[in-house]
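For this view, one protein chain was removed and the others were kept in their places.
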Amino acid sequence: MADTTLLEIDHLKAGYATKAGFVRAVDDVSLSLRRGEFLGIAGESGCGKSTLAYAIMRLLRDSARIESGRILLEGTDLAGLDEADMNGYRWTKLSMVFQSAMNALNPVLSIEEQLVDAVLAHRSIPRAAARDLAMEMLELVDINADRFSSFPHQLSGGMRQRIMIAMALLLRPDLLIMDEPTTALDVVVQRSILQKIQELRQRLGFSVIFITHDLSLLVEISDSLAIMYAGKVCEYGPSRELYGAPAHPYTKGLMNSFPSLTGPLGRMSGIEGQAPGLIDPPPGCRFAPRCALAEPRCLSGDPVLAELSPGRACACVRCGGSL
Amino acid sequence: MKYFARKFGMLIFTLLISMTINFFLPRLMPGDPAKALMDRMEGVDAEKLDSVRAAFGLDTQDSLPVQYGKYLLNTVRGDLGISLSRFPMPVSTVLASALPWTIGLMGLCTIFGFAIGTLLGIWAAWRRQRKLASFTVGFFSFIRSFPYFWLGLCLIYAFAFKLRLFPLGGAFSIDQARGSAGWWLSVLRYGTLPAFTITLSSLGAWMLMMRNNMINVLAEEYITLAVAKGLPAKRIKRVYAARNAILPSVTGFAMSFGFIVGGGLITEMVFAYPGMGYMLYQAVNAKDYPLMQAIFLIIAGSVLVANFIADIVIMFLDPRVRDGAK
Partner (left out) sequence: MIKDFLKTLVENRKSLAGLIMLGVLIFIALFAPLLAPYPPKADRTERTALIEETVGDQETLSEERLSDDVEKSTYVVATSRKWEKTVNYFPLRAKPSSAHLLGTNHAGNDLLSQLIAGTRISVFVGLATGLFVTLVSLTLALLSGYLGGVFDDIINFFTNVFLVIPGLPLMIVIGTYIPMHGVLPIILILAFTSWPYPTRLLRSQVLSLKNRDFVMASRMLGERTSFIVFREILPNMISIVMSEFFAVSLSAILAEATLEFIGVGNITVVSWGTILYWAQANGAILMGAWWWFLPPGLMIALTGTAFVLVNFGIDEISNPRLRKR
C-alpha cells in the first residue's frame, strides 16, 4: 500500500467543562497515521487516551468539546464538519471499538438489529442484503450464524467483543480506532482477539489506532507508538526504535512495569506517584514531580516534542527538547 | 416462563394479602366500631342490625379461621355483603352502577397521561439544554406538589363557576335520554374537567420519570456507539434511547399506578362523579363499612392486575427479563 497519510492530528486540544474548571484531557496533541499503519497509543489511565479517540470520532458531547486544532482525514478537517456531514464519515471512513462491549451493545436489541442498522444508515440497500453483509462479517470474526438473533447478555465477553469488531468493520472503513478493546477480557481471550485483528488487517487493509494502558500488548503488533502522559504526547516513534531505546523517562518507567517473563510473578515496579490534575496544571514538565531524573530546569517550562530522528520525537529536556 | 409463574404467584399472593387486611380490619379495630354503629342505629329494624353484625363477624359462633375461610370463599364468589347505607342492596349491586364510570374515566386518563407524559419526558430529556424544556419540567414538578383535589377545586372554580364552560359536577346531563347521542355528548362535557384534572396531575409524574430515565440512558455507552455508527438522530432517539428508557417507566408503573388511582378517586369525590371514588366518599361519610371495604378490595384488585399486566409487558420489551438475567 502506498505510503500516504490517512489521518493527521494537528495541535488538538479537547476536554471537559466542569464546575472546577476546564479539564484539558487532550492538550496540544499532534500525530499522523499512514494508510495501513498500526499506531499504538499507551499511557496510564486518565491521561486522555479515550478523550482523544472520542475527539477523532467527534463523540464529545454535553460538557465535552474540542477546543482547537484540526483532525485531517485525507485532507478533510473532521473538527470543522457539521453533524450531518460528520455522520457521512462515521463508520464508513472511520469506526471504533469500545472498551466494554457489554456497555456498548444495546441490551434490548438483537445482534442482527444492531449490525443491520449500521449498514442501513449508510447504504441504500434492501434489508436482506444488509443482513447478508452482516452475516458475512460475523463469519470473519468466527461467530456462528445461529448467534445472529441473540441478545448481548446471551453471549460471552469474547464473543461480544468480536461482534463489536465485526460491527466496526461492516462498512470497510479506512480507520479503526480501538479503545482498550481487550481490557475487560481475560488473557487467553485477549490473545485471540489481538490475533483476529491482525488477521483481519491483513485481509482488509485498514489502519488501526490501538489504545491501551498496557504497553506490553503493543510490543509485537504496532508499527509506531505514541506515549501519552497527562494529556500530552511525551514520546513518539516507530515501535521497534522506541522499545529498543526509550528516550523519555516516563516511557522507561512504563517499560519497567512490564511483567517480567523470567522473574517472579508479582507486582511490577511501576512509577511512583500520581499524574497531575488536568485543570490548570502547574508549569514545567508534567512528569517532573514523579521523575527520578528531574532537574531544576524541568520545573520552569514545559518541554515540547523535539525530533530525535525522522519520525521519532521526545518531549524531555534530556533528549534535547526545548522548553 | 419461570418469570411468568413468579409474577403470577405474586399477583395471587398480593390479592390474598389485600383480602386478609380487609378481613381483619374490622375485627382488630380499637373502639369497637360495630358497637358504636349499633348504638347509633338503636331502634332500627332488626334485619339491618343483623347485617351490621355480619359485617363485623359478630353473628356467628364460628372460630376465626372458619370465618376467614368463609369470607375468602364469599369474596371470590363476588358476595361482598350488604350495603348499610343502601340497605338492603347487596354491595355488589351498588358497585355495579359505579364501576363503568370509573373504568371509563380512569382508564382513559391513565393511558393519556402515560402516553403524553412519556412523550414529553422524551422531549424534555432530548432537548434538555433548552429553556422551554427546563421550564416544562419545572412547571410539572410544581403541579405535582398540588393536592389532586385542590387542583380539581381550582378548575371547577375557574371553568365551571366563573366561566360556566363546564358543569360543576356529575357525569351526565339528566335532561337527555340515557344512551341518546345528546346524552353521550353530555358525558363528554361532564367528563372533561375531571379527566383534565387526573391527566394533568398524573402526566407530570410520568414525564419526570421518563425524563430522568432518558437522561440516564443517553449517558450510556450504547448511545455513544449509536452516534459513532452515524445513525440518524431520530433513530437514536427512538430506537436506542426512548426504547430503553421506557423500561423503568413500565416497571415504575407499579408504584405510580396505585398513586394515580388514588388521585382519581379523590378527583371523583370533588366532581361528584358517580364512580368508585365518589361512592367511597359516600360510604365513608355514612360509615357504610361493607361498601367501603368492598371498594378498597376492588381498587386494590385492579391495581394489582394492572401491575401484573405491566410485568408481562416488560417481559416482551426486555429480553433480559425474559431470560431471567435481570
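So that you can tell them apart, the chains are marked A and B in the order they are listed, and the count of residues begins at 1 in each.
The rule we apply is simple: a residue touches a chain if its C-beta (ideal position, glycine included) is under 8 Å from a C-beta of that chain, and two chains touch if they have at least 3 such contacts.
Not measured: the values here are computed from a predicted model.
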Contacting the left-out chain in the complete assembly, out of B:W101, B:Y190 or B:Y281: B:Y281
Contact partner of the left-out chain, one of B:L120, B:V239, B:I295 or B:I314: B:I295
Candidate in contact with the missing chain, chosen from B:L80, B:I266 or B:I314: B:I266
Contacting the left-out chain in the complete assembly, out of B:L73, B:A96, B:A219 or B:A233: B:A219
Residues of chain B (touch criterion as defined above) contacting the omitted chain: 10, 13-14, 17-18, 21-22, 25-26, 29-31, 33, 128-129, 134, 141-142, 144-151, 153-154, 156-157, 161-162, 168, 212, 215-216, 219, 254-255, 258-259, 261-263, 265-266, 269-270, 280-281, 284-285, 287, 289, 292-293, 295-296, 299-300, 303-304, 307
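As a convention for this text, only the chains that are shown with their structure count from here on.
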Distance from chain B to chain A - Cα centre to Cα centre, in angstrom: 53
Complex contacts: residues of chain A adjacent to chain B: 54, 57, 59, 61, 83, 86-92, 95-96, 98, 100, 103-110, 117-118, 121-122, 151, 153-154, 167
Chain A-touching residues of chain B, taken from the complex the two chains share: 220-222, 224-233, 235, 239-240, 243-244, 247, 317-320, 323, 325-326
